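Note that one protein chain of the assembly has been removed; the remaining protein chains are unaltered in position.
Order of writing sets the labels: A, B and C. Residues in every chain begin at 1.
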Amino acid sequence: SGSNSDRLLREEVRRYSRQLLIPEIGIKGQLKLRNSAVLVVGTGGLGSPCALYLAAMGVGTLGLVDHDTVDHSNLHRQIIHTEASCGTSKVVSARTGLSRLNPLCRVRAHDVLIDSLNAKEILQGYDVVVDATDNAATRYLINDACVMLKLPLVSGSAVRLDGQLTVYNYNGGPCYRCLFPKPPPADTVASCSETGVLGVVPGVIGSLQAMEVVKLLTGRKASEAASMLLFSYSSQPHFRSIKLRSRKATCAVCGDTPTVRELVDYAAFCGSGPNDRAPDWNI
Amino acid sequence: SGSNSDRLLREEVRRYSRQLLIPEIGIKGQLKLRNSAVLVVGTGGLGSPCALYLAAMGVGTLGLVDHDTVDHSNLHRQIIHTEASCGTSKVVSARTGLSRLNPLCRVRAHDVLIDSLNAKEILQGYDVVVDATDNAATRYLINDACVMLKLPLVSGSAVRLDGQLTVYNYNGGPCYRCLFPKPPPADTVASCSETGVLGVVPGVIGSLQAMEVVKLLTGRKASEAASMLLFSYSSQPHFRSIKLRSRKATCAVCGDTPTVRELVDYAAFCGSGPNDRAPDWNI
Amino acid sequence: RPVAHDEKCLTITAMYSGGMERLIKDEKTEVVHKIERKDDSTPLMMEEFIAYLGKTDVAEGKQDMFIQENSVRPGIMVIINMVDWEVEGELEYELKNNDCVEFISTLHGG
Partner (left out) sequence: RPVAHDEKCLTITAMYSGGMERLIKDEKTEVVHKIERKDDSTPLMMEEFIAYLGKTDVAEGKQDMFIQENSVRPGIMVIINMVDWEVEGELEYELKNNDCVEFISTLHGG
């Protein structure tokens, strides 16, 4: 819309004035956000606050990927959606929420199930990828695609009262496979549908994912060592930060002699795919 | 609306099913949320995510207090509001946002500037008060009113890249005045309008305020020691938890022989009131 | 008082979270172990410690949700004193007195 890549528009100055005041961000940082494209995979509990804050803070282009529709049981945590959008496409509902908040944000809605065939095409052209998905198979898929396309990956997860947050494949740090070379047995993996989640838990982690994206886009992240943030509603203190290993030379995908050179069948690799859902729980 | 205080309605079971699955919450915890009333003072950067998550998770009655109108420069952090609501009342805009997300939540909009004359009347009847305001005078006012009405206070703040979170006046812990008996000199106090704030910083703190409310309402908080959570975008680790003193026997308001027995003139006490705003910043 | 280096007894805290606690007897999240060594020159390696926890802490019938092929099963992170155990040598790490070893499930939900 006529936006110049090295100048802020008058309406951008008005909207982002409180961020322009911060030396760490300033005009330079705000321009970096505006000229960046971020892909958020999953518009559920994590993707809701993450996408809202990224759009609010001024990321110029946001991609959203989801194949699901909004359900009433989502609304206790998925605050980008609405009662009225129940039954409709999540990415369309999320795009509506973002445009209500910030019409300056360009939103690309990918209303598909991300898989080995389309993942690289979807990720191509983005500067950062956010993993806000809900199953192990898709987490390995997105990780491997990010390694192949050399994209940093902001990975969050939340189940019950606990959450985890890590930036993978960035600045000599590990990828998801470096930490978890073998997938967990399918019967040990718990999803939010099966085991529940307190609404605000993905809220906290998803907001922090948006913060990690800002750190990546503005350059601050380059000075930080690889770490994983652990969060729990039920522990004291609620947050702990764990020091992580570097990239593993023997990693199957990001190592020195990778054996995984193309995306594979991740449902087979994990013994369970993104559509293997437990039945809804009833009283 | 015909809701029974010891049973969940069918539509509540459907909406909150993922929380009912968590032993820590369950039907008992969900009923406690549903039968509670929480007052959120301030519908800005902190109040936006806090109110959204409280409504989403099933708090039955939410009060909102704000006298301000929505401005474009709010929207980089105040995600409950919309572009279309610019120029209109913040509490009305926030109520619209909450009803879009969860029509089961009863919202009371207090479209007033909270002050020494109306504070106790506004706070009366709520179970927990959330301080999501933006100035020292209002923070002392709300604290003193909470002490007088024996209400726990979930206090959050965010400026630039930093945030702080504490629960005051609860279970033998300190009140705000126990920690800060004297107000800071007016010229050392920075507001978000003057010094800016990164959008996601109040997002993180406001979400955590919602979590503290849930801990208070469900009873978990009773087993935790008094602490203050410190957050910074620019520190590693981002979160630290500080052990706080107990209630101070000599505190002017919550002490054994209080000298402050009625609400006072807080603008005079602090040398600066809620309406003393710095001029907007221009490039 | 500081612990002398020649003691034969190691105090090690095992912590379980992120869902791991559901594999542990009484769903405990923290168990302090006092482990006697034959003498002070016999090291306690992580591999041996994991096998020991499988017997002492893990609930009946859930051992193979904890241990697989002499290590923890895939999907469990091991953190030694707040550091990813890979940095410390994984199964070859030699436990020191007062170490804290955490076992955390990877979470996949969102």
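To be clear about the criterion, a residue touches a chain if its C-beta (ideal position, glycine included) is under 8 Å from a C-beta of that chain, and two chains touch if they have at least 3 such contacts.
No experiment lies behind these values; they were computed from the predicted model shown.
Looking at the complete complex, one finds that the omitted chain is in touch with B. From the set B:8, B:167 or B:197, the residue in touch with the chain omitted from the display is B:197, counting the whole complex. Only one of the listed residues, B:29, B:97, B:156 or B:255, touches the absent chain: B:156.
Screening B:27, B:149 or B:244 for touch with the missing chain picks out B:244.
The hidden chain makes contact, of the residues B:133, B:169 or B:207, with B:133. The residue from B:45, B:63, B:199 or B:255 that touches the chain not shown here is B:45.
For subunit B, the list of residues touching the undisplayed chain reads 42, 44-47, 132-136, 139, 156-160, 162-164, 179-185, 188-192, 195, 197, 202, 205, 228, 230, 232, 235, 240-245, 248.
The rule we apply is simple: only the chains that are shown with their structure count from here on.
As a whole-number value, the distance joining the C-alpha centres of subunit A and subunit B reads 28 Å.
Taking the mean of the C-alpha atoms as each chain's centre, subunit B and subunit C sit 40 Å apart.
Centre to centre, using the average C-alpha position, subunit A and subunit C are separated by 31 Å. Multi-chain contact residues of subunit A (touching two or more other chains) are listed as 160, 192, 195, 197, 240-241.
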